[in-house]
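As C-alpha cells, the structure follows; a few thoughts come after it.
A single protein chain has been omitted; all remaining protein chains appear in their positions.
Now for subunit A:
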Amino acid sequence: MFGEGGGGGDGGDEDETLEGDMDDVRRLGVVWVRERGTGEIMSWEGDLIDSIFDKLDQQQKMVDTLRSDPDTSEEEHFKLMLVMTEMERVKYLVRSYVRTRLWKIEKFSQYIVITPEVHPSLSGAELSHARRYTELLHTHFQHSVLDSLPEWLRKMDETSSDGLSMIPKPNKNIPVLIYCRRDCGEITLPDGEPAALGKGSTHLLKYNLVEQWIKLGWAEVL
C-alpha cells in the first residue's frame, strides 16, 4: 500500500466477475455501494430495478398462493420462510438505493433542474421530484424571507466574484475508493505523476480521474 511495495496482488481469483455476469441481487449490491460511495448522481439503473420488482412481484404472488393453500406441505412453508427473508433483504437494498439517490437529488435539486445534461441519469419520478422540490423550496424561501428583503438581495442563483455559486453542485474532486476489477491502464495525476491502475489494485483518488472506468464497471467503487 502507501507506495510501491505490496506487489499489485493480481490474485486472479473470483474477483474477475464483471457486473454483467452477476445475478440481479448481487448487481444491485454493487450498484448500491457505488451510489453510496460517490458524490455525483450515478445513472438510474432502471432496467435492473424493474427486473427486480418483477421478480419480487412474482415471488409475492407465489408466496400468497402457497400460504393460503391448506395443502402446502411443511417443507414448502419452510422454503417460503427463506424466500420471504430474502425478499426483505432485497427490498431493503432497493430502499436504501433509492434513499441515497433522493438525498443527492434534494441536495442538488436546483442544479439538476437547470442542467439538462444530467437529466438522462434520473428516472422520470426523480426528475419531477427534483423540479417540485426546488419549486417548493424557492416558494418557501421567498415567502418566509426573500420577499421582505430589498430587490437586489432576492436572487438565489448568483455567482459571487470568486466563482462561488449559490447553487450547490456535485463536487467531482471528492476522492472515491476504487478497486480495479480489470486493468484500467495508467492515468496521470494532477501533479503530473503517473499512477498505474492494475487489476486487483485499490486506490483513493479524485472521482473525475476515474469516472469513465467506474461507469464502465471496470473499477468498482468501495
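One rule holds for everything that comes next: contacts are C-beta pairs under 8 Å (C-beta built on N, C-alpha and C of every residue); 3 or more make two chains touch, one makes a residue touch a chain; residues count from 1.
By definition in this document, contacts and distances are computed from a predicted model.
For the chain of the complex excluded from view, the name given in UniProt is "DNA replication complex GINS protein PSF2" [choices: "EIPR1-like beta-propeller domain-containing protein", "Vacuolar protein-sorting-associated protein 36", "Mitochondrial ribosomal protein" or "DNA replication complex GINS protein PSF2"]. Looking at A:E75, A:D147 or A:D162, the residue that reaches the missing chain in the full complex is A:E75. The missing chain, though absent from the display, is touched by one residue of A:V31, A:I52, A:C184 or A:I214; that residue is A:I52.
In the full complex, subunit A touches the hidden chain at residues 1-9, 11, 15, 23-26, 29, 33, 36-37, 52, 55-56, 59, 75, 78-79, 82-83, 85-87, 89-90, 92, 96, 99-100, 102-103, 106, 173-175, 177, 179, 189-191, 193, 195, 200-206, 222.
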